[in-house]
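This structure is in structure tokens; I'll ask about it shortly.
Only one protein chain is missing from this complex, and each of the others stays in its spot.
Per-chain numbering from 1; labels A and B assigned in written order.
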Amino acid sequence: MRVEYINPFVEAAFNVLKEVLNADIKRGELYLKSTSQPVLGVATIIGLAGDVEGRVLIDMSHETALKIASEMNMEEFKVLDELGRATITELANMITGQAVTKLHDLGFRFDLTPPSIVTGKDMVISDSGVEALIVPIELPQGKIEINVAIKEKA
Amino acid sequence: MSTDLWELKEQYNKAENTDQIDYKMVSFSLGGKDYGIDIMKVKEILKVNKFTYVPNSEPYVRGVYNLRGDIISIIDLRTMFRVNKEERTDDLEDIIVLSIDDKRIGVIVDSISKVVGVQASTIQEPHPIFSNINIKYIRGIVDKDSRIYIILDVDRIFGDEAEEESEQITATEIAGKSVPGMVEKSVYRSEEKETDINKDFIKETLKTFINFHITDINKKWFQSRFSEWVQVRRNAGENIQLSGAGDAGEFISSFYSNNTGRFFDQKTFVALKKIIPTGARGNYFVWDIGCGNGYETYSIAAIVKQQNPDAAIKVWANDKDLLSISNAPNLSISTGSVPPYLNAFVTEGTKGGVISQELKDIIYFEYHDVKNHNPYPDVDLIICRDVLSFFDYNEQFRITSEFFDKLKNNGILIIGDNESIDFDGFEECEEGGIVYYRKNEGRK
Partner (left out) sequence: MRAKMDYPNINTKRPDGLKPDGTSYRVLIVDDSMFVAKQISQILSSEGFDIVGTAKDGLEGLEKYKELHPNVDLVTMDITMPNMDGVTCLQKIIEFDPAAVIIMISALGKQELVKQSLLAGAKNYIVKPLDRVKVLERISTVLKSI
């Protein structure tokens, strides 16, 4: 992935999470993964288009998703219902939206497609084999991974 | 714990999912570590408390034992390998009876555990770090269920080969005669063998500490570097062996290609001018792997651009070191360090020189691991200096094949100054001291 794209995503994730959850956020070391299959249980995917092709995937465990939804709605979620999923989706939107804005300021034209959220049982992501950048983030609610796979349009 | 080998096997068969297991061993503990011996070499296991002591024998020979009429020697592995014996509450010893070259030998261990099955392909090369016994006696290391087992090569320890210079322990000799037994140091006394062993150790250490692999690709460099190293260390009265990452780094310091960490010098430019084609009018694509902080990339891009001013040039530069490559797009240049051929592409910034936008526009720096799938189209030129040596043999082969497929016909591959490949379809050429490989589809 182009090095210029990296910081916007890292910063956006950090800023949004800090603001929305108002908590101590720790960023882990970035690394590359050879297949971009999500692994933790709840994955929110936002497509990227424009100068590039790709997607951003916010990956977290079911438990973490519940805790985050609970925090953002100020009520306890025992099940990830429609409102819970809408909450997580909105979080992904905000992170990706901010990243894209920063990229725009750097001169890169990215478009976002509407998000979709997939949970454990129906995980079928067909882009395995594509290299992804992983930004691991440690929250009080658990760990989440921002998983970005981008390639330039030929 | 069972003293019956048959019973141990039964327990194993019940517990184990036997898919893909093609190597079984009897595991035991010795000096606090887990070991294994190939089950094919194990005749039976015993718990015994009485041996007939044999005078004038090596300290590790505890005596002999009458096993249903067969007199077998009992060797204490703890003494032989110089590890502490574990305390026992009973006055018995755990003994594994080995069957080696038609002889039977009993070895005392701290405690026999169970039969362990593994996939033979997962057994790794031994390394001094795992055991304080001589590496010659270790067949390999394997891990299973979170335990690491050191697999002993009992043939080497007790077999005929090992007794080149010693006499066999036979029942007749036991009666009062001195039994020279085996010496713990390597019995391969000739200097050649010793050099081979030293080389092997160094290769292992390079792999372990800095992930540098000696294979055909760099063995020529290694041979000469090794001789040089031995000389230097011996003269300084120091150990040849590499004690850590620092030593390892020093060992490979002579490996790095010319122009590492800086722009290609003018001399290199002159040679490359003869290698890189001129006057291209369509696309000219370059793939630079392991570009670090970009010096190599800017140098190549400048040369290609100069030679092909009308071509649509794209240079994809990768590195998996995030820190170096993040700095590449904004590399700042001290004006003294710019070789003449690069001047046209350097502009004066407020804080020293910067690469001109014209050159920056044709380069894409990407954080990418060459092991992973890449989305690039076929390219005309691949630069991959001092990278392949940091992969194991299989990866080296796979990546070289990928390079072959990615190059257009007549495309060029340049690797490290001290690396060389022999790959069907790549023709080795040389120009001005630089070795390069041309893809020649006709030869494949």
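In the analysis below, a residue touches a chain if its C-beta (ideal position, glycine included) is under 8 Å from a C-beta of that chain, and two chains touch if they have at least 3 such contacts.
In this text, all values refer to a predicted model and were calculated from it rather than measured experimentally.
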Touching the missing chain are A
Cross-chain touch to the chain not pictured, restricted to A:E19, A:E76 or A:E138, is A:E19
Residue among A:I25, A:M94, A:V118 or A:I134 that touches the chain left out of view
A:M94
Out of A:A49, A:L112 or A:I134, which is the one that touches the chain we can't see?
A:L112
For the chain that got dropped from the picture, name the residues of chain A it touches.
16, 19-20, 72-73, 82-83, 86-87, 89-90, 93-94, 96-101, 104, 110, 112, 114
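Here, only the chains that are shown with their structure count from here on.
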Any idea which chain B residues touch chain A in the complex?
320, 322, 325-326, 328-329, 364-369, 371-375, 377
Chain A - residues contacting chain B, complex:
1-4, 6, 30, 32, 34, 129-131, 133, 151-152, 154
